[in-house]
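Right, one structure below, let's go through it.
One protein chain is absent from this view; the other protein chains keep their places.
Showing subunit A:
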Amino acid sequence: MAASLIGRHFFIQSRNRRTLTLKSRLKYSSAVQAVSNEDVESLYPPVKPRFPPGNWTSMTEEEAWTRYEAMQEMTAVPTVKERLEKLTKKQMRAYRFPVNNKSVRVLEFQKNVTKSHLIKGLPTVYDSLQVDSLILEKIKPYIIEVLLLEKERLFRSRFRDIHRDSLILRNLIQTLLPLLYEHNTALRTSQVDEEVDIKGFWDRSGFKRVMWYDPEMERPKEFRIKYANDVRFQTAHVCDVSIRTENPLKEFLPIDDELCINEEFPVLEYHPKVFGTSKTDREKSQLTPGYNLGDPCEFGLVSFHNTVWLDYQRRKYGDAVTEEMRQGMGLTASFTWLLAQAYSQGFNSLLDVTYPMTTQTVLSDGQKMSFFAYQLNTIDMLKNNMANPRQNICWYTDETQLYEKIEDGKVIGFNDETCETLLKFLLMKPERRNINMKPTLPAESSDILSETEFISRNPLDLSTETN
């Protein structure tokens, strides 16, 4: 079917060429006269401009027009659910982009694919925050009790296991949160979840992909195959604990800052399969931010992840390699959650975010702790650096210990600084921004859950009818 169509197309093209040559002969004949009548209105429709409105450097005309039309189609879709259905309708193979990436020396690849910039040390907001010594003293015995319970008293403390490490984190936060309600009012209305699925997908340009291939086509060999310049990445991860709030966190940097804009972002020369990435089957892409659409708490405050797998890698490769892996884990974990949150606000890889989004992540073991802060400035990875100069930023700290060791029912060498930073992360106050958080969606659009009320406001009528 396709072969016959394309064969006809070629035939027409060749015939046109012939007519052109005929015209050129007529041009030089004396019969043709130059006529200039500017006042007469042209009967033909106006000429289509070469490029659509917008910045389209490094794209061909065909690519730019197809993308522009896709953007316009996407804006016409009124709800988030229908947009996601439209994006995931096509079954395709994507490259897996795991959070716990076990292959060696892939940090630059991870940075490039997520288009993020790593900075050591936390942003300046945390320096101005100061935790009262009263709060610390109040909370310290509770933390110590949890640690003693999980590390010494319980039977499961003898075994090194994923479940044990995730249970430490869960137990720690369950005890901490009720103590902190009076200091941070946002936590009162927040939602806390355990073992949360976080999945996301996005398209990235710069890598070659076979779009279609037909060996039986009646064409020269070069034109039987067509390549596309974009590749889809898919992440899937299980977060141990996630805390979500009604309002978003403050932005760490304004979006027009020098750090957020980088026109010389490095271009990776190597294909993803060089770094040991595997492909998914031909299936629909998946996306979950850890809550259903229309949830009142849509913005993530903190997420906690265990780092059991890093210890196995440390035994295998040593400290220098695992340090890179830890940075990559914090980077990808915070990126995927923010990506999924942005999708649920109506943005996607076609419609870029209009305001920066932020989260905080904690990787911990019970003993070792490391802190990450991430600011998402772009999702649009299809455009060139010149067309889209924005970049995402990830701040990270070194791995610090909460305590030295546990002996005879006592925690020795409790580190107050790491405990302070943990409290800073939990006491960060989200604020309402005076902007439209869903600018791409129409104002009347409403998702499913926002309409429903699981607990009805009208009191139940329990009176029984008696004869």
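Basically, a contact is a pair of C-beta atoms (placed from the backbone, for glycine too) under 8 Å apart; a residue touches a chain by one contact, two chains touch by 3 or more; residues count from 1.
Everything below uses one rule, namely that contacts and distances are computed from a predicted model.
Colleague: Just by its UniProt name, which of "Gem-associated protein 6", "Large ribosomal subunit protein uL23m", "G patch domain-containing protein 1 homolog isoform X1" or "Translation initiation factor eIF2B subunit delta" is the chain not shown in this complex?
Modeller: Matching "Gem-associated protein 6", "Large ribosomal subunit protein uL23m", "G patch domain-containing protein 1 homolog isoform X1" or "Translation initiation factor eIF2B subunit delta" to the record, the invisible chain is "Large ribosomal subunit protein uL23m".
Colleague: Taking the full complex into account, find the residue in A:L118, A:V321 or A:L427 that is in contact with the omitted chain.
Modeller: Spelled out, the listed residue whose C-beta touches the missing chain is A:V321.
Colleague: Taking the entire complex into account, which one of A:Y181, A:Y270 or A:Y312 touches the absent chain?
Modeller: Of the listed residues, the one touching the omitted chain is A:Y270.
Colleague: Please pick, from A:R105, A:K138, A:K226 or A:R433, the residue that touches the omitted chain in the full complex.
Modeller: A:R105
Colleague: For review purposes, identify every residue of subunit A that touches the missing chain, sorted by number.
Modeller: Its contact residues with the unshown chain are 103-105, 269-271, 273-274, 276, 317, 320-321.
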